[in-house]
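This report concerns only the one structure given below.
Only one protein chain is missing; all other protein chains are in place.
Moving on, here comes chain A:
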Amino acid sequence: MKVLVPIKRVIDYNVKARVKPDNTDVDLTNVKMAMNPFCEIAVEEAIRLKEAGTATEVIAVSIGDKACQEQLRTALALGADKAIHIQTDAKLESLHVAKLLAKLVDEHQPELVILGKQSIDSDNNQTGQMLAALTRRSQGTFASKMVIDGGKALVTREVDGGLQTLSLLLPAVVTTDLRLNEPRYASLPNIMKAKRKPLEVIEADTLGVNLTPRIELLKVEEPSKRQAGVIVDSVEELVSKLRNEAKVIS
């Protein structure tokens, strides 16, 4: 079974994004970048499938400018067999990403595509579902457990009301939630080995997908700041403030 894992280069999750003074976007100059945390979980899951003998090949793919090859090397160091960089400088929406990925799915026919459930920059939470639609595959989003059994994937999903388990007919698209697994770190020898693993570069505009933006970004602002609060000295003072000042309890 072949597994395709799309990964995204994003701001490191420990870094607080700052808005540019001219309000055109978020300022990413000299900001630490990393693999989207949900994608790390996707890579880990694919590698575990390979270690278990369920998967035969793990292909990592990233769409973006040259810099995302750094994250592809990380995926290779973690255990992916092969990487594909779809190169573009365009600002992409999830629909564009899904359409480009659909082209790779057509070509490589992976039985499973594992994506993150959401990018921590756009917070879109769309790509996996869109890819499933475009390739007419079953989808298991927000997975916290996955078992491959015959031609099916049993996926337990984190939903608002608790946990839901679905049986997906393969080929399927699965998106990861935080509790699916705990990603490993790449070891130094594996980082060295990754340098020799194949990384194929494909120019996005050779794939025949129209990448014209459909959504315009008009403005990016700081969220409204909260008023500075006070430190209270006791429970008594707290309750009295909540009752008489904030008037949120009776």
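Quick notes
Note that a contact is a pair of C-beta atoms (placed from the backbone, for glycine too) under 8 Å apart; a residue touches a chain by one contact, two chains touch by 3 or more; residues count from 1.
Assume contacts and distances are computed from a predicted model.
This complex has a chain not shown, and the name its UniProt record holds, of "Electron transfer flavoprotein alpha subunit", "NADH-quinone oxidoreductase subunit H", "tRNA 2-thiouridine synthesizing protein D" or "Succinate dehydrogenase cytochrome b556 subunit", is "Electron transfer flavoprotein alpha subunit".
The missing chain lies against chain A, touching residues 11, 13-14, 16-19, 26, 93-95, 98, 117-118, 120-134, 136-142, 144, 154, 157-169, 172, 177-179, 213-223, 226-227, 229-232, 234-236, 238-239, 241-242, 246, 248-249.
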